Every structure is written in C-alpha cells, then in structure tokens.
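Working notes, structure below.
The chains shown are only part of the set, and none of them has been moved.
Every chain is named by a letter (A, B, C and D) in the order it is written, and numbering of its residues begins at 1.
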Amino acid sequence: MSNRVVRKISRADAEVIRALGEQGVATIHEAQGRTGVLRRYMRPIYPSARVAGSAMTVLCPAGDNLMIHAAVEVCEPGDVLIVAPSLESTHGMFGELLATSCRAHGVAGLVIDAGVRDVTDITAMNFPVWSKAISAEGTMKSGAGSVNVEIVCAGAVVCPGDVIVGDQDGVVIVKREAATEVARLGAERISREEKSRERLRAGELGLDFYGLRKKLNELGIDYVDEE
Amino acid sequence: MSNRVVRKISRADAEVIRALGEQGVATIHEAQGRTGVLRRYMRPIYPSARVAGSAMTVLCPAGDNLMIHAAVEVCEPGDVLIVAPSLESTHGMFGELLATSCRAHGVAGLVIDAGVRDVTDITAMNFPVWSKAISAEGTMKSGAGSVNVEIVCAGAVVCPGDVIVGDQDGVVIVKREAATEVARLGAERISREEKSRERLRAGELGLDFYGLRKKLNELGIDYVDEE
Amino acid sequence: MSNRVVRKISRADAEVIRALGEQGVATIHEAQGRTGVLRRYMRPIYPSARVAGSAMTVLCPAGDNLMIHAAVEVCEPGDVLIVAPSLESTHGMFGELLATSCRAHGVAGLVIDAGVRDVTDITAMNFPVWSKAISAEGTMKSGAGSVNVEIVCAGAVVCPGDVIVGDQDGVVIVKREAATEVARLGAERISREEKSRERLRAGELGLDFYGLRKKLNELGIDYVDEE
Amino acid sequence: MSNRVVRKISRADAEVIRALGEQGVATIHEAQGRTGVLRRYMRPIYPSARVAGSAMTVLCPAGDNLMIHAAVEVCEPGDVLIVAPSLESTHGMFGELLATSCRAHGVAGLVIDAGVRDVTDITAMNFPVWSKAISAEGTMKSGAGSVNVEIVCAGAVVCPGDVIVGDQDGVVIVKREAATEVARLGAERISREEKSRERLRAGELGLDFYGLRKKLNELGIDYVDEE
C-alpha cells in the first residue's frame, strides 16, 4: 500500500486514557488478559518517566526521522508518538530538537523501537521516552514512510488511536475500542488489590489470603521443620 | 527429591551479617578468594538499593510465584528471599503486593533470577530488589517447588541461611559457616584499604604504594619521554 | 612493538576542550561528520556523569590494572583515562581506590572497555566513568601493557591527547589536531540549533522549518483525512 | 476477543507459493519494498532448511504447545505452522513427536518465536524449522490460545493464509492478497539479476553496470594512486 499520512484518527475517551495512565502497565497487562506489552527491551530513558495517551503511529526507514516531523503536524495535545523503523535500527533517531517540537505541539511522549540521543536534555525537559537504545549516532530526513497506519512496534500491533501507557515496567498498548472495558477491569483489579494490600500490609499471608494452602497440599509439598 | 518447605534454618550471627552488609559486595568477593558473586546480569532496580540478610531460598517453576508466598510464611525479619526458577524465565514473577507482604513480615529484600514488575511502587517502598529483568508479563500461583533447599541462582550455589549481600556492584553469597571468618577478612581488607585510601588521597602513587615499579621493570616496560 | 609508557603527550587547547565538553557527544558526532562515537554499550555509571579532557590511553591485559596505575603517574590535571584491554574482559578492573588516586592527581574521568566496581562509592565521589559492564569480579596488578600509545577502545581509534567527551549519550573521540575545527563547527551547529529551538518551541513545524514538505511530495506520500 | 480455532482459511495460489519459495527470502524482501522480514534472531536449525507455504497461525501461552496440536488438525498439506507465544519464551515448545505428527499431516515446516528441541531427530527427518532458540526445557499442554487469527511473530504481523518463505537468510511473510504481485515482481528481479550475474561474472564492474561512477563523482570521492 502506498505511503500516506492520515490526518484524523479516532481516540479513546480522555478520562479513560487518564484512568489507564494511573493504573499503570502491569495492571493493564493483567486486565486485558496478559496481552499488549511491548518487548521488555523498551526502557524509559529516566526513572520517573510516565505517560498515557493516544497512539500517533509512525512507520519510517531505519535511521530516518522525516516521518516523525510529518507526524508532529497531525498530532493533538496528549497524543503519544510511537515509532517503528521498517528495518532494525539502534541509531539515535530522536533528539532534543524534536522533543522541543513535540512539546510545543502538546505531544505527551515518545515510544520508539530504535535509539534516541540528547538524553540529558530530554530528561531535563521531563519529556518521557521509551526506547530500545541510547545512541549518539545520527540520522537523516529523507526517507518515505507513513503516519497513522497500523504498525508493529517492539512485538505489538499498534493502530492509530490505541491507548499507550508507559511507566518503569515498560509499555503496554490498549486497543482503542477496548479501552473503556480495560479501564473498568483495571479499576476493579486496582480495587481488589487495594483490599489485598491492606490485608497483606497487616500481616495476613498470601497463602491464606489467596487460599493457596490447599494448592500446596494437592501438589504434595511436604513441610518439614528442618533438614 | 520431593518438593518441600523447610521451616527452620540456621542463620549467621546478626552482627556478622550487619558487618558484611557494610563491607559491600566487592570487598566480600575479595575477602573470600574471589568467589560467590552472582552473574553480573543481576542488577538492582534502583540505584540506592542495598541489603544484607540470611538467604531464604525459593525454587519454583518458571513464571510461577506460589512458592514465594510459601516462603514468606517461614521467613524471619531480616531474611532475604532468593528465588531461582527451575527453567529460564524473564517474566515479572514479583510485584508490589508481594513486596508489601514481604515488608509486613520483615523480609529485607529480594534477589530473583527472573523478572520483576511494579518497579515504581517497589522503589517508592524502598524495598531492595536485584533481578535479571524488568517485565510486566504476569505469572501464576499454581506450580510446585521448594523453600529452603540448596539452589543455584544466577551461577552460584545458595544454601538456606547463607548470607546475601547486595549493592550497586551486584550480589554476593557468603556461606553461612564461613560468614564470621569472611567478615573478619573483609574488615582487615577495609582497614588496609582505609590506610591505602589516605595515602592515595594524599597523592602517593599506586606505583609506589603497592611497590609496582619493580614489576614494571621486570616486565621490560620502557619509559620514553615522547614518541 | 615493545610495551612502553610515554611520559609527555600533546594536548588540545584547554579552552577548546572545555567548549567541546559543553557541546556534548551528539553535537560533536555531527560536527565531525558522524564519526568518533564509541560503541553504545559504553554507558555512564550514574546519570549526571559528564566529562571532557585529553586522552591518556592505557592498553592492558584483560583483568589487570597495573598499567592504569602507571598511567596515573604521567597524567596531568584534566586528563581522561581511556582503557582498552587487549583481550575482551568484563571484570571490575577499576574501583574506588583507583578513583581516589585519580582524583588526587586531577584525572577528570575514566572510559573503560571492561568492567568497574565500587560503583556506589565512585558515584558518591562524583567521579565520572563510562564502562561496558559493572562487575565485582576482581583483577590483578601483574601484566604488561602500554600507556599513551594508539589504542582501539570500543570500536574507535584513540591516540594520546585526543579529546574525549562523555555524557548520557555515550562517548565521542575528537582527534587532537581536529579539535579546534570540530569545536568551531560544533559551535556553529549549537548556534543554528538555538535558532531552530526557538522557532520549534514557538510551534513552527519541522516540516516548514527544514523545508521538508517538498521532500514528502517528491516521495509521493499521500495525505488523507482518514482511513 | 475469545480464543478460537478457525478451520478454513484462504490460501494463495499453489503455483505462486512455489515460485516465491524458489525466489527466496532476500529477493522477496526486496520485491515487496523491503518489508515482511522476521527479526534476524529467527534462524534455521540446519543449514539446508528451506520452505514455502501458507501460514497456519498459532497463538499460545509461553511454554505451552496445546494449541499447536489443535492447529495440526486444521492444516492442509503444504501449510507452514507459525507460532507466537503471547509472552516471551525460549523453552523447547516443539519436538520430534510434534514434527512426526506434522509430517503425517503434510505440514511443510515450522516457524516459532520460541525454542525447539530434538534438533538432531528433526534434522534427520528433514523437517525445516526456524526458531529463536534451541532448548531442551520442556513445556505443557494446558493453556488456551487460538489458531488462524492474526498474530505478531518475531516483529511481523502474520494473517492465516499469508505466504511464509524461509531459507538461510531467515523468514519473510508475503500478504496473501499480494502474493501474486510479489511473485511477479520477484520474478522480474530474478530475471534482472540473472543478467547482472552474467555480466558481473564476466568481469564487468558494478561501478559500470549500475552506473555508480557518476554517484562517486557527485559525492566528491577522490581517487588517488597511493597514500
């Protein structure tokens, strides 16, 4: 299919996106049946990085960021750029100037299956980024690609408008049409976990709380006082 | 041998454990003849993580944390959980709820040859963890294993009650029965190093301080003013 | 050629070195035609590490730091030690005592294609280090090597007196004889980027600013409102 | 969406599949605009492995091959199983008995983003396999998944009935609906390359054949007799 930039995308409800962002990656992963997590080599460039927003997808050649510039124009405040090079790359395809441009247009963060650079400056800007690599090796602005088409990024399919949540555990994708339901299931999980947390904090054992003693018994695990 | 949970273990002297914790991983590694260090892929999840305690060993299936729950029950305050999956795993086998349960029972920290998740929350709790990976990918609570048996974790044999010390350099295991002697040798080393540090800080050269000039001479290394 | 220690080296102008240090790794990499960056596995041991100085090169056996001690003697304040083992190594060839000695002699930082240890202490000293690995595994002081000869470190040729700049993006080498010119080109780039930054910050698009719309058109990229 | 097994899939034309198989991975990759190649960690388990067939997709839990058994039932002779675990896995999820079952039902080969075992036996059967790992670590037959749904395998989206081609260069996916056109473009490329091969074999230089001298000149590359 021809390369193209799609200007308008559908997004999930802003409140749902905000709620998912508060739930975090691990909770969402569980809430949607243990799916949607990007490969764990995707790491935040600083420890407090956290983001939730609508996916503005970018498909570009390895080591070429022309299409990221094209994407900035069509984004709306709160969107998250998610970039997949068509061939493998670890070069620094995103730096501080692009981060400045993103910030000016309200882009909430970046997820890129390649490298980034200017890490000190981007950290100082508190612009959250998840990447495969940190590399000063530079890139070009000359190769064709697409914006807002379905992409595969770090092992997951991402469609424009899907919800992207990133934190210290990595990055998870929530399909746009499932976002409300996942947020509901996540909230339930959070709520259940809050109760678990209280009881575990008070010293109740997971063995009792989760009813695991029966399981240990069925598995034939012996308890002995000492060897 | 059958799967089992051993309730009581012998521990090293508390004061010895404390002393080893202050000495740190590199010093202990040297003090015990350059042994006991876990593979260097075991990294702390936050920079200030530091721990010393008695090993509460856990052997469990890959991606299953049932036995970690079983271990919490038999631990004593100050123990360190050390977990080895029987097959290779990078899944997030430990999260914030388990950390909360550990904290409630006085567990001092975790060393796991697999993945962890909820890293932001665990960091906020200041619960020290060393792991092979960070991954949101979830696990089960259904597989048999053992607590407080000899295990191999990240390349080292660990017996229940061995002393585990972790810091930014990684993790080291001190055999329980050797702990007092290793602590003594470590203290000697620290003491020697303190003197070295003073002299080096004052500008004395390592060449002079360690008597290395003779060695350089024997090795036939030429000194030339310039090329 | 025989092993040797070269006492005197030529250095770039101190002001040029300072200027390059402020420009940072990515800018310099671009200014000198996308060359000189060390392999990206060279990472700083703490996030705020930053250095610029003249290369004091060290060639040593794997797992042996005798020659690093020899190098400290011939360094001048502001020099940066850059160490390449002749065979591959990840052992902790540099620790806090060596850092103390380096600090006493004004060494500004370390770049080592091997491992380091005592990371907590070295971080507390604010002594900047870039390494391939963190490992408590110890080393010896007994093997022959050279100081201030041409070396290959992490994929780049380094000559004594070349300028080394390190920051969060990694490490870059500037040939001594090219340093003034590279600093000039880097300053131009910084200056250009400052203008770009202002305009991008004000919301001008990279597409307009860099004149990329024509390129997108030539590449036949379609703009569509929605799929 | 619920887990399901889809019994009937559409396939590309058999002759087109055969033609693509003869063209090989690199040619197809080029013919379809440098897309569709799986991550390069997917390697054949023996050097002469080669396959082309219709994708019978399998989504299964990490370390669980129940769904592969389910897939064998619905395959047709010449199909290629392509398996993606929902979470990362390197365990040996496929062995000689499954290969025997596959062979009995005419399955032409396997592509799996996980581990395989019984490599000697599978090689002796000449059953072609591409995998991420070789591992004796065993798996289960108890987890839910799907057969013949869209999956992501080693970085590429694969739909049931897409054409899979594997050889020593790796694995490439051709979308079913594009197969005829890609085969045509591939044949053209092969044909062009055959002419190129003849002329290059006869000693004509690539510089002349591809008209690259002008390019070298434009790039300002100097020719010098000697340094």
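Going forward, contacts are C-beta pairs under 8 Å (C-beta built on N, C-alpha and C of every residue); 3 or more make two chains touch, one makes a residue touch a chain.
Quick caveat, the model's predicted, so the values are computed rather than measured.
If you can see 4 copies, how many does the complete assembly in this structure contain?
The complete complex, not just the displayed part, contains 6 copies.
FYI, only the chains that are shown with their structure count from here on.
From chain A, count the fewest steps through touching chains until chain D is reached.
Counted as steps through touching chains, the separation is 1.
Mind checking chain A against chain B and telling me if their interface is mostly the same residue numbers on each side, over half, or mostly different?
Both copies, chain A as well as chain B, present different residues to each other, with under half of the numbers appearing on both sides.
Taking each chain's centre as the mean of its C-alpha atoms, which one ends up farthest from the centre of chain C?
Following the centroid criterion, the farthest chain would be D.
Identify all positions of chain C at which a residue touches two or more other chains, and write them in rising order.
Answer for chain C, listing residues that touch two or more other chains: there are none.
Per the contact definition, I'd like the list of chain A residues that touch chain D in the complex.
So the residues of chain A touching chain D come out as 34-35, 37, 39-40, 86-88, 150, 152, 155-157.
Give every residue of chain B touching chain D within the complex, in rising order.
Within the complex, chain B touches chain D at residues 62-63, 87-88, 90-91, 135, 137-138.
Under the definition above, what is the set of chain C residues touching chain B in their complex?
2-9, 46, 66, 69-70, 72-73, 90, 92, 95-98, 100-101, 103-105, 115, 117-120, 123, 133-138, 141-146, 148-149
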